[in-house]
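One protein chain omitted, others in place.
For subunit A:
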Amino acid sequence: MSEKATIIVHSGDLDKIYSALIVANGALAMGMEVSMYFTFFGLLRLKKGGLNKGALSKMNMLGIGKRMIRRRMKKANVASLERLFADFKELGGKVIACEMTMEIMGVKRSGLNTDLIDSYGAVGTYIKEARNSTITLFI
């Protein structure tokens, strides 16, 4: 069995979603299995049309900073979150949505991008995989 990486995506900030997906894709590309657990504000990025809705974690300035960073990313030819997510799924990455967050935030399955989600779980699912992982991150 190959090595495993598990990532908790707690933040919904644009830059942190980028970091999480880039690390996840890198790990898959280098032969690891990867599971991403979307919880709290991270879970909101799995809502229909929600992937790009996050603010910047710093210097957002009511969206001016975000627009500036997105422009610079485009210029540097950084891949879109949609592409990174599609690559993640194509390379066999797994997405777990936190059920408790869904309850707290009033998010129904029908409001989520269900085609991206492999399963719905809680902390036990995370620990079960994290205890056998060589990399585990909280983003």
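Going forward, contacts are C-beta pairs under 8 Å (C-beta built on N, C-alpha and C of every residue); 3 or more make two chains touch, one makes a residue touch a chain; residues count from 1.
Following the convention adopted for this analysis, contacts and distances are computed from a predicted model.
Using the UniProt record as the reference, specify the protein name of the hidden chain from among "TusA-related sulfurtransferase", "ATP-binding cassette domain-containing protein", "Protein-export membrane protein SecF" or "ABC transporter".
"TusA-related sulfurtransferase"
Based on the whole complex, identify which of A:78, A:122 or A:135 touches the chain you can't see.
Among A:78, A:122 or A:135, only A:78 touches the chain that is not shown.
If the missing chain were put back, which residues of subunit A would it touch?
That gives, for subunit A, the contact residues 22, 25-26, 28-31, 76-79, 84, 87, 90-91.
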